[in-house]
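The complex is shown incomplete by one protein chain, all other protein chains being positioned as in the whole.
Now for chain A:
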Amino acid sequence: MATAIALSIDMLSFTLTLLLVTLGLVVIFGMMNVINMAHGEFFLIGAYAVVAVTRAGGSFWLGLVLAPCLLALIGFAVEWLVIRHIYRRFIDTILATWGLSLALKQGVILLFGPGSQSMLNPIPGTVEVLGVSYPAYRLFIMGMGLALALGTYWLFFRTALGLQARGVIANRAMAASLGINTRRMDWATFATGAALAGFAGAVMSPIMSVDPQMGMGFLVPSFLAVLVGGVNSLVGAALGSGVIGGTTTMLSARLDQADAQIVVFLLAIMVIRFFPQGLTGDRR
């Protein structure tokens, strides 16, 4: 019984972690339809922002607040300088953002060096949850994932602003003719996605290696989660994160982690084959 509870919490933990990392991608890739190869670098810069703040004597929590603000600015700049010129050029987007990702990564290497940065765990220790001792910081991450997912959902689906943003994405001409400033919506949405990615990087920094390659590792499962769950849907992203994160953890309990990953990838390929629009997508 205790193992079952532990396994359930582990599954929930990785699912929510993945959801946290995927949220920014849902906004930029899922909603705006921009394949942003620099998404991992937004994540990376978020983590390094916390490192920089703590180095300068600030607390981890201050870093956690400043990281998404910094990334919102970077997101705004990137949208204005690069993305807005290539919204309708799908393939060019991949190339441009890939170049951007290289530049951002090298920038981080120039500033901080290529090695891993040490980062203190702000909430060390473990907490008893249903008879299972669990790392306190992981519980914090889970809470953040959940809160942020709900917050994003609320922002895009329960506010007038979110409605306008989705309106611009769905039908730009119509939205413009209704008096919505579509340009402002574009950069605001992109900056929100970037801020979410940066926040995820900041939150994850204490329990993973903070190094210039750290963005890559999450990019693949995040894209998979979005594709499996269904593009253009927050519920889909949650579902996709559950499928990818949950099954990875569940299989890893029995198999080698390396083998579990192969099975998960096969599973994802099958889902995408039979549900090309994702699990929540249109089934025509």
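We adopt the following convention: a contact is a pair of C-beta atoms (placed from the backbone, for glycine too) under 8 Å apart; a residue touches a chain by one contact, two chains touch by 3 or more; residues count from 1.
The working rule: contacts and distances are computed from a predicted model.
Peer 1: Assuming one chain is omitted from the figure, identify its UniProt name from "tRNA_anti-like", "PRC-barrel domain containing protein", "ABC transporter ATP-binding protein YphE" or "Aliphatic amidase expression-regulating protein".
Peer 2: Checked against "tRNA_anti-like", "PRC-barrel domain containing protein", "ABC transporter ATP-binding protein YphE" or "Aliphatic amidase expression-regulating protein": the hidden chain maps to "Aliphatic amidase expression-regulating protein".
Peer 1: Could you tell me which of A:T93, A:Q117, A:T189 or A:T280 touches the chain that is not displayed?
Peer 2: Once the missing chain is taken into account, the touching residue is A:Q117.
Peer 1: Tell me which residue among A:I35, A:I109 or A:A176 touches the hidden chain in the full complex.
Peer 2: Considering all chains, including the one not shown, the answer is A:I109.
Peer 1: Considering the complete complex, identify which of A:G58, A:G167, A:G217 or A:G281 is in touch with the unshown chain.
Peer 2: Of the candidates A:G58, A:G167, A:G217 or A:G281, A:G217 is in touch with the missing chain.
Peer 1: Just the residue numbers, please: which parts of chain A touch the chain that's not shown?
Peer 2: Counting only chain A, the missing chain is touched by 3, 6-7, 10, 13-14, 17, 109, 114-121, 124-126, 133-135, 137-138, 204, 206-211, 213-214, 216-218, 220, 245, 248-250, 252-253, 256-258, 260-261.
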